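Missing here is one protein chain; the remaining ones are kept as they sit in the complex.
Think of it as A, B and C in the order they're written, each chain with its own count starting at 1.
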Amino acid sequence: MDQIENLTSSIRDFAKNRDWEKFHTPKNLAMAIAGEAGELAAEFQWLTPEGSNSDQLSDEKLKDIRLEIADVQIYLFRLADVLGVNVAQAVLEKMEINEGRF
Amino acid sequence: MDQIENLTSSIRDFAKNRDWEKFHTPKNLAMAIAGEAGELAAEFQWLTPEGSNSDQLSDEKLKDIRLEIADVQIYLFRLADVLGVNVAQAVLEKMEINEGRF
Amino acid sequence: MDQIENLTSSIRDFAKNRDWEKFHTPKNLAMAIAGEAGELAAEFQWLTPEGSNSDQLSDEKLKDIRLEIADVQIYLFRLADVLGVNVAQAVLEKMEINEGRF
Partner (left out) sequence: MDQIENLTSSIRDFAKNRDWEKFHTPKNLAMAIAGEAGELAAEFQWLTPEGSNSDQLSDEKLKDIRLEIADVQIYLFRLADVLGVNVAQAVLEKMEINEGRF
């Protein structure tokens, strides 16, 4: 199992053990991603672009941001999982499209 | 190099080759994630929860969703990269916190 | 009828005339707001804070932003409508809470 499959499998087990599978429809997970992405954006909203660099952030702020990144990532892996999407392949495919565009 | 580092490295090179590093401040990338998460949510907004399952989606719709997932993922790996955050470790740490909470 | 009720009423009629009321559950409308807010954020993602000021934006860009603001506003009035929330009163109440906090 590769690294992303591994993480995805842990997230799947976490949901299964709490009987949360019924809540994890693609629609609900896409909504959860939007919610977490909003919280991640909120961490940066009053910072200047320069002030958002890691060497300008306090340890506490960086820790909060790190956990918000994790929240988005967990729901993104979970959404891909319930849809049967291979995230790594999708990223590579999208980058090839972008290569052609830019 | 593990799988996520590998993808992150390709994304970094893509940005570097286009001289986009100056645009990729953490603030801007967090904003891009919110934008892409909004587009991903929009794919599902008028579907019923049941209708959002992969066996109910047309091939074309699923393909669109797959590329929207990739867009969020690319910017999320990129944000973690510029902040020096290890996404896999952050996910595992957040899941441990969640284990304690739920 | 006050100005916001007036706009809300036009939006309600628009939905009714297209038989879209069944799609306009609060959940779906909240998702649509997140989607439109993401598109609005995307308009600004690569701009500097200074470059986002109206005197720095092209007429075309400002027109696009204006219509994205309208999209968020239309769904926000519609959500408030289906929930029976008076937006103006909610704004005043929230500002009073903020007065106490800041």
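Please note the rule applied: a contact is a pair of C-beta atoms (placed from the backbone, for glycine too) under 8 Å apart; a residue touches a chain by one contact, two chains touch by 3 or more.
Quantities reported herein were computed from a predicted structural model and do not represent experimental measurements.
Colleague: Among A:11, A:34 or A:62, which residue is in touch with the absent chain?
Modeller: A:34
Colleague: Spell out, residue by residue, where the missing chain touches chain B.
Modeller: Output for chain B: 27, 30-31, 34-35, 37-38, 41, 48-49.
Colleague: Considering the whole complex, not just the chains shown, which residues of chain C touch the missing one?
Modeller: Chain C touches the chain not shown through residues 2-4, 7, 10-11, 14, 18, 25-28, 30-31, 33-34, 36-38, 40-41, 43-44, 47-54, 62, 65-67, 69-74, 76-77, 79-80, 82-85, 87-88, 90-95, 97-99, 102.
Colleague: In the complete complex, which positions of chain A touch the hidden chain?
Modeller: Within chain A, the residues touching the omitted chain are 23, 28, 31-32, 34-39, 41-42, 44-46.
The working rule: only the chains that are shown with their structure count from here on.
Colleague: Give, as an integer number of Å, the spacing between the C-alpha centres of chain B and chain A.
Modeller: That gives a centre separation of 5 Å.
Colleague: If I count partner chains per residue in chain C, which residues reach a count of at least 2?
Modeller: 31, 34-35, 37-38, 41
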